[in-house]
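Chains shown are a subset, placed as in the full complex.
Chain nomenclature is as follows: A, B and C, assigned in order of appearance, with residue numbering initiated at 1 for each chain independently.
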């Protein structure tokens, strides 16, 4: 079986699905979790980590964290992740203008990362970690 | 010559250096620009793009954009860029706690990007662009 | 022509196709080789390298090598390669549980690779090559 639907899930998987839906205030589960459910240990560990990292309570608000998630997924060119986290970021308040700025910064960083590497630029003394 | 120092620079390069220092309210030029100065056209174009993208005036504040730059540079594992943009982000207000959260999100996104790809997860209908 | 079918192939290409089918004990050729056949020199060189590296006789068994291939393809997020090497790994004996463990390790390594880079961790003396 490829995607584990709620009704076919074991109690352990169902408990994670229930927590995902409750935390996200939604009534459906997206394919990522239904695929991970083939490995309940990874499903649980991944969800618990995501919940801990992406939720409220830290110094960065959830929207900022979703923008970072979109930027990383775009850098890695993960089609599924770009689609799902762009949707999640919009739900968290990302406007069209914000998305455009995330793309501009992401594109620019990918360009200058290669310029710095290709020109073999050495780290300035002032930039070294203390 | 590897790094073009201010005193050795052509007027065209000096003009860019002056604009970098004025814009950043600083009195020095880091190695990245001194290396790019070997190609004045790329120096100018890259600086103008960075200035336009990273400056104030958009919907994302400069700190948020620096956090995204750090996340992308970390994903690409560009040593110079991680060092220089971590410094830039700190100057823009990034605290230790914010840095730690950027790292946690970046690490998690790199993990789930591969889980989504490896499990060959298909994009949910709801996540497809309209 | 996009994919070179057996009947349309030159004797040089046919010889490689024959060796692929004999080595793999199968009666068909997958698209990867049919695409490479547009460049017979690359087809031959790639197949000979794959045959030498992935075959039996070394210290790692063929299954372990296929698991590594899946992990690398997942890290690079190559859709074709994930699909074809997941199939090859299953043929070589990979169970659902093994696949899940490869995914867990691959995801974790991608996460910690970025944490190590982003925190600019220096190599411990004990880890340096002798």
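Here is the rule we go by: contacts are C-beta pairs under 8 Å (C-beta built on N, C-alpha and C of every residue); 3 or more make two chains touch, one makes a residue touch a chain.
The structure presented is a predicted model; accordingly, all values stated were derived computationally and were not measured.
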| Of how many identical copies is the complete assembly built, when 3 are given in place? | 6
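The working rule: only the chains that are shown with their structure count from here on.
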| query | Between chain C and chain A, is it the same set of residue numbers doing the touching on each side, over half shared, or a different set? | reply | different
| Identifier of the chain whose CA centre is least distant from the whole-structure CA centre | A
| Approximate Å spacing (C-alpha centroids) for the pair chain A, chain B | 20
| task | Report, in whole Å, the distance between the mean C-alpha point of chain A and the mean C-alpha point of chain C. | result | 27
| query | At which residue positions does chain B touch at least two other chains? | reply | 75, 79, 83, 86, 102, 106, 108, 110-115, 117, 119-120
| message | Could you list, by residue number, the parts of chain B that touch chain A in their complex? | response | 28, 30-32, 35-36, 38, 42, 46, 49-50, 53-54, 58-60, 64-65, 67-69, 71-73, 75-76, 78-81, 83-87, 95, 97-98, 101-102, 104-106, 108-117, 119-124, 126-129
| Of chain C, residues touching chain A in the complex | 77, 96, 100, 103-104, 107, 120
| task | Within their complex, state which residues of chain B touch chain C. | result | 70, 74-75, 77, 79, 82-83, 86, 102-103, 106-108, 110-115, 117-120
